[in-house]
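Removed from the display is one protein chain of the complex; every other protein chain stays in position.
Per-chain numbering from 1; labels A and B assigned in written order.
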Amino acid sequence: MDPWLDFTVIRNNLTYFFIGSYPHGNLGGVALTLYLAVTSCVISFVGGLILGLLSVSRHRAIRYPTLAVINTVRGVPLLMVIFWMYFLLPSLLGHPVPESRTVIAALALFTSAYMAEIVRAGVEGIPRGQTEAALATGLRPWQALVYVVLPQGLRNMLPSFVNQFVSLIKDTSLAYIVGVSELTQVATQVNNRSMVHPTEIFFFIAAVYFIICFTFTSISRRLESRLAWRKSI
Amino acid sequence: MTKLANLLLAIVILAALSTAAIAAGDTLAEIKRKGVLVAGVKDSLPPFGYIDEQTRRIVGYDVDFARAIADKLGVKLELKPVSSASRIPQLMERHIDIIVATTSNTPQRQQQIDFSYAYFFTVQKFLVKKGTVKSLADLEGKKIGTAKGSDSEQNASEALPSATILSFDDYPQAFLALQQGKIFAVTTDEAILAGIRQKAPNKEKFEIPDFQISDEAYGIAMRKGDSALRDFVNKTLLEMEASGQAKEIFEKWFGPQSATPMSRAFSITADK
Partner (left out) sequence: MFHYQFDWGIVTSGKYFEWLLSGLYTTVQLSAVSIVLAFLLGLIIAMMRMSRVLPVRWFAYGYLEFFRNTPLLVQMFFWYFGSYKLLPEAVNDVLAQTNFEFTAAVIALTIYTSAFIAEDIRSGVRSIPKEQMEAARSSGFSYIRAMQYVVLPQAIRITIPPLINQFLNLTKNSSLAMTIGVAELTYQARQVESYTFRGYEAFTAATLVYLALSLFITGLVNLYNKMVLMRMRGE
């Protein structure tokens, strides 16, 4: 192992790290990582909103089952959720499901449960007086929630949502386990072929993930301080 | 009255049988309809299936067989990377139509899936640091690496009950652990071990001692009851053997000019 660290393996496979076999084959690498993260983020935003609102319902028959679902999902490792989707989805839908969709479904379900907690905390953070005032003007309870409480809550939740998106980007690496050729999988393929550069390869992809995630963490932090400033005036 | 009952029964049974036949046996028709054959192959196991650095596409011995079958069918070939652990679930869940991924034909697997005639023969051996192992006894109680869900894993734990079998996601990772001294040996089929050793930059430090723990015959795997597809694959394999195409593929990946020279001590026949 003459040169101590040798980054030519990165240079030789740079295209592969970023776009996989595209355009002759499927999209992979960083591009697929971002695709997985963004798609599941959009789905889990909607899912989290619905679950979160249901979990603050005044009806126990709605609140308890919702909380049970949220806490069950939060109680198991993401890896388990992925395996479950892998086995369950095809039997439930009655047709094969591509692995990337399996992973998106698992990530979306998993993240929805976490988003729901953010929504719940956000809604509960709005003073009760607001709801009461809204009800006094003749709005129905759900209208008060959707038109009065939620819009204010959402603004406060924004930094947490961005943080959750960062977790999601990191979590896409688990797609490796079911063979989706996102960044981590692509790196393992290259590592398996070159065999003597694990240090360089894993350091490189760690740096790539870091740049992407740190960008969003910084955005979230900026949002947070802007919100704090807003509240102070 | 009994006549009518019998007739009804016969119709029901016939209907059940024919739907069963359609459900299980129409993969061939389905492939032709879609115009695509989806084959599960390994993506980091030279020379059977690995990503070519220049073209960024999967190539290898297994891939060439999958391609030959797709060509014969007159459809496009779509390759899906699978691991030893994921290939059978992938097939069962209909993610892929066939497995061409160094799958050994074993009685246990035959309960789950159907195999074609064998298209490659090898034996299970060990890859070790030079001079550390003379016989199987030297491996007793040692840490031995292999791949999750592989036949090699099960063979090794039977042959060496006292050893710790450590399963990685694929063989090259096990080899990396061997290189770094984290495990004592890697075990799997000789052809795979030779391919891995050949790719290693410090290959002179490793050897494959001359003893084996099992005979392996790789078959192309399909869902159980997919008889039309299996017959087609078998017919194609025999034709490839007769025309010399099978031998050509072997020479391409294992011939004297290849990275892993081996002699072809087998031919594809209908009795195995």
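Everything that follows uses one rule, which is that a contact is a pair of C-beta atoms (placed from the backbone, for glycine too) under 8 Å apart; a residue touches a chain by one contact, two chains touch by 3 or more.
Computed from a predicted model, the values in this text were never measured in an experiment.
All shown chains touched by the missing chain in the whole complex, by label: A, B. The chain that is not drawn here is touched, among residues A:I70, A:M157 or A:L174, by A:L174.
Interface residues of chain A with the unshown chain, by the touch rule above, are 1, 4-5, 72, 74-80, 83-84, 87, 91-92, 94, 166, 170-174, 176-177, 184, 187-188, 191, 198-199, 201-203, 205-206, 209-210, 213-214, 217.
For chain B, the residues in touch with the chain missing from this view are 85, 88-89, 112, 145, 148-149, 154, 166-169, 173, 176-177, 180-182.
Operating definition for what follows: only the chains that are shown with their structure count from here on.
Between the Cα centres of chain A and chain B there is a gap of 36 Å.
Per the touch definition, chain A reaches chain B in the complex via residues 1, 12-13, 15-16, 20-21, 24-25, 86-87, 90, 95-99, 177-179, 181, 188-193, 195-196, 198.
Residue ranges of chain B in contact with chain A, taken from their complex: 43-46, 50-51, 53, 55-57, 80-83, 86, 89, 93-95, 169-170, 172-173, 175-176, 179, 196, 199-202.
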